[in-house]
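Of the protein chains in this complex, all but one are displayed in their positions.
The first chain written gets the first letter, and so on, giving A, B and C; residue counts start at 1 in each chain.
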Amino acid sequence: MKPGTTLGHEGIGIVEKIGKAVTNFRHGDPVLISCITSCAKCQYCRKAMYSHCEKGGWVLGHQINGTQAEYVRIPYADTSLYPAPPNIDPEVLVMLSDVLPTGFECGVLNGQIQPADVVAIVGAGPIGLAALLSAQLYSPFKIIMVDHDDFRLSIAKQLGATETVNSDKEDPISKIMQLTNGKGVDTSIEAVGIPATYSICESIITAGGRIANIGVHGQKVDLHLERLWSHNITLTTRLVDTAETPRLLKMVGEGKLALKQLITHRFKLDQIIEAYEVFGDSSKNQALKVIIEP
Amino acid sequence: MKPGTTLGHEGIGIVEKIGKAVTNFRHGDPVLISCITSCAKCQYCRKAMYSHCEKGGWVLGHQINGTQAEYVRIPYADTSLYPAPPNIDPEVLVMLSDVLPTGFECGVLNGQIQPADVVAIVGAGPIGLAALLSAQLYSPFKIIMVDHDDFRLSIAKQLGATETVNSDKEDPISKIMQLTNGKGVDTSIEAVGIPATYSICESIITAGGRIANIGVHGQKVDLHLERLWSHNITLTTRLVDTAETPRLLKMVGEGKLALKQLITHRFKLDQIIEAYEVFGDSSKNQALKVIIEP
Amino acid sequence: MKPGTTLGHEGIGIVEKIGKAVTNFRHGDPVLISCITSCAKCQYCRKAMYSHCEKGGWVLGHQINGTQAEYVRIPYADTSLYPAPPNIDPEVLVMLSDVLPTGFECGVLNGQIQPADVVAIVGAGPIGLAALLSAQLYSPFKIIMVDHDDFRLSIAKQLGATETVNSDKEDPISKIMQLTNGKGVDTSIEAVGIPATYSICESIITAGGRIANIGVHGQKVDLHLERLWSHNITLTTRLVDTAETPRLLKMVGEGKLALKQLITHRFKLDQIIEAYEVFGDSSKNQALKVIIEP
Partner (left out) sequence: MKPGTTLGHEGIGIVEKIGKAVTNFRHGDPVLISCITSCAKCQYCRKAMYSHCEKGGWVLGHQINGTQAEYVRIPYADTSLYPAPPNIDPEVLVMLSDVLPTGFECGVLNGQIQPADVVAIVGAGPIGLAALLSAQLYSPFKIIMVDHDDFRLSIAKQLGATETVNSDKEDPISKIMQLTNGKGVDTSIEAVGIPATYSICESIITAGGRIANIGVHGQKVDLHLERLWSHNITLTTRLVDTAETPRLLKMVGEGKLALKQLITHRFKLDQIIEAYEVFGDSSKNQALKVIIEP
C-alpha cells in the first residue's frame, strides 16, 4: 500500500497509533482517509451533513495539518476513516478521499441526474471528471463537457462525455443551446469556481432544471433573477459531506468507475516541490491528479 | 356569486358559453379561474408544471386579455377552471386564483418547510401573507415576517407571524440572526422582487437551508458564492403552476386559511381607475388585495 | 425532575455516573432517555436508522435491563440521551422517549401525511393517540380514529380526531367508506398489531394511498394482492428510530402537542405491581400512559 496522498487534502495510509475512544480500527489496518472529519455525535453528523460537523468538517490541511506528511493525525478516526478494501488499487483509492465524493454528492446527487437527462459539466479538471464518471451511474442521455483545455476534453471523451466544447474556440452557451435544439440542459454542474463558468451554467439551464455548484468561488457572481424567477430552477451549493463514501467504495470495488485515468503524475514525498511546480502549470504539463508516494 | 376579479390576473365567474372540446363544465357553472392556463397535453402539463405549458402558462392579462372585464375567454377551460365549491365565500375564492397557490407552491413547498423549522418571509404583501398562512400547514416553529410597513406587519401578526421586523427601523439581518441565536433560518422566502430583499434572504440562511424566491425581479442580484459554496444551500425559483389548487380548495373549504383578511378594498368594475389609484399608493391606503365586483 | 419512567422502556433521569467516552453530558444533567440506543458509528446509525444499530437499537428492557429501576445504565449515552429542555414538564418529557417518536415516525412520516389528506388511525391507545397528535403537524383534512373503547375515542375527539368509529358498534370499513364518499383514505395507520385491525387498514385505502404499520404483530396477516396489485399502494413497517426526537423536542417545547392528556395514572416505583394490574385491564380502568415515579 504505497501512494499516500495527493496535492490536496486527500490520502490513504496504515493505522499506526490509536486513540482510546477508537473501536473500529486496529494497528496495521490499511485505511482511506476522508477529506471530511466527522465527530458522529453533533446535530449535523446525525443528519449525515458531515461537512458542517461542529468539531470536524473540513479540518485536514485547513484548520490542522493535512496529509502531505509521513505521519498524519486523524481526529474522530472511527467515523473519518474507512477500511481500505483489498480489491481496490491504492492509487485509485486515494480518489475516494475527496475528488469522487465531491463530484458525486455536490454535482450528481445535488444535480438530481436521472435517466435520459441532458447534463452539462463546466470544468474538466479532476472534480469535473469525477462528476462525469459518477453521473453515468444514472444513465443520462447526454453529458456535454466544457473546458478550454483540449487535453482535458480528450480525457473527458474517453471517460464518457457524449460531446465536448472548447470554450476558447467556440461560444459554449450558443453551442450547448444548439446541441439541445434550443432547449438547454436539465442539469448544469459548475466545477471551476469563477463568475464566467457559473454564468455558462446559468445561461444554459432549461425550465425546471438544476444548477449544481461544486466550484470553490473567490467572489460573488451575478444571479439573473430577472430571467430566472419564472424558470422553476433549483440551484444548489455543497461542501462535500463524504456521506456517500461507503456506496462509492462498493462501486469502485466493482471496477465501475475508471478513476485511474484521473492520475497523470506520480512523485515521491521528497519531490513535492517539483510536484507543485508541475501542477502549477497543469495545462502545459497535462496534469490532472498528482500522486505523492511516501 | 359577485366578486369577479382583483387588480391582477385573477378571477371567478359564471360559465356563459362553452367551446366544443370542453367536457367538464356546463352553462351556469360557477368557477374559479386559475391564473395559469393549462392545455393538459404538452410535456410540461404532463408533469404538472403548468406554468410552462406550451400553449398556455401565464397568458391571462399577459399574452391575451385578462379578467378585468364583464366577459372573459378562458382557453383550455377544462383544465384551467375549477368548479367553485359552494362552501367558499366568493371573495375568498378569488384568492385561490393566484395569490394563495403562489405563496404555497413557490414559497412553502419549494422552501420545503417542515415541522419545527424556522422560517423568514421577506415581504408582507398579499403573496408574502399567503405564504405565511400556508406555511402554517406544516407547523414551523417560528415565522419571522420582514417588511417596512407597520400596517402589513400588524396583519402578519394577526395571521400567525411569530415575530415581525420592520426593515426601516432596524437592520433585518442582524435582528434575525439575533432571533435565531446566530444560526439563521431554515427557509427564507423572497416575496418582493428587488436586490435588497433578496440580499436579506441570502444573508440569513443557515447551513443546509433553502431560499425560495417568489418575487418578480426586474434586475439581477448578487449571489455570494464565495460564501455560499460551502453552505449546502438550495435556492429555487418558480412561476406558480397552480398544480396545488385542488388541495388548497379543500383546505380553504374547511376554513383552515384566513384568506379573507387579505382583502382590504372593494370596488365596482366602473370604479377601476379609482381602485388602481388606491392600490398605487398601497402603503398610504393600507391596501392589500383589492376586489373588483362586476 | 420527578417522573422517571412508564410501563414500557421509556424514561427520564439525572446523569449520575459517566463513562469515559461520553463527552456530551455531565454529572447532574437532567436527560431524556431514548427507547432506542444508538452507537453513532455503524452503517445504520450513519443513515439515521438507529433502530437497527449494530450494537444498540431496541436493547433497553429487551436485551439489557430497562428503565423501571432506581439506576439505569445507558450504553452509548452521547447519542442515546438528550438534554432535558427546562421548559418541558417532566411528565410530558417521558412521552418523548418512545410513544411520540413512534407515532410520528412510523405512522405520520411513513404514512406521508400531507395537507388536505384524509387519514384513518386504527387503535386509540397511547401510540395511536401520539400519531393523532403529530399527524396534525401536517394539517390533514380529516383524521378518523377507530377503536372499540369509548373512553379512548372520547380522548381522541379531544385531541383532534375529526371523526371516531367504535368498531364494536358499527362496521368500521363500511363506516369509513361512507365518511369518504366511497373513496377511502389517503393514509391508514395500524396502531394495534392484530390481523383484524390490519385488515381494516388495508380495506379502506384509496388508490395511491399509504398503509403505515406501527403495531407489534404476533402473527402473519393476509395481504390481498389479488385486489391491491393494481391499486398503487405503499405499505410500510418501522421500528422507531427516534431520529426525529430533536425536532419533536422543539415542537413539544412550544406546547404544540397536548401530550399531557395521554397520562392517566401515576404510581410510585414501589407500587409498580399495582400499576401493572391497573394497566393490565386498561379498558376498565380507562388507562393510557402510566407514569412511575422514582
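What to note about this one:
Definition applied: a contact is a pair of C-beta atoms (placed from the backbone, for glycine too) under 8 Å apart; a residue touches a chain by one contact, two chains touch by 3 or more.
For clarity, every value in this text was computed on a predicted model and none was experimentally measured.
Checked against the full complex, the candidates C:H52, C:H148 or C:K250 give a single residue touching the omitted chain, namely C:H52. Check B:N24, B:Q112, B:T162 or B:N285 against the missing chain and you find that the one touching it is B:N24. Touching the chain that is not shown, out of C:V15, C:M177 or C:I233: C:I233 (per the contact rule at the top).
Contact residues of subunit C toward the unshown chain are 44, 47, 49, 51-52, 58, 193, 198, 207-208, 213, 215-226, 228-239, 241. Where subunit B meets the omitted chain, the residues involved are 20-21, 23-24, 40-41, 43, 45-48, 78-79, 243, 246.
With the whole complex as reference, residues 114-116, 136-139, 141, 247-248, 250-251, 254, 256 of subunit A touch the missing chain.
One rule holds for everything that comes next: only the chains that are shown with their structure count from here on.
The touch graph of the protein chains shown is complete.
Taking each chain's centre as the average of its CA atoms, subunit A and subunit C sit 42 Å apart. Residues of subunit B in contact with at least two other chains: none.
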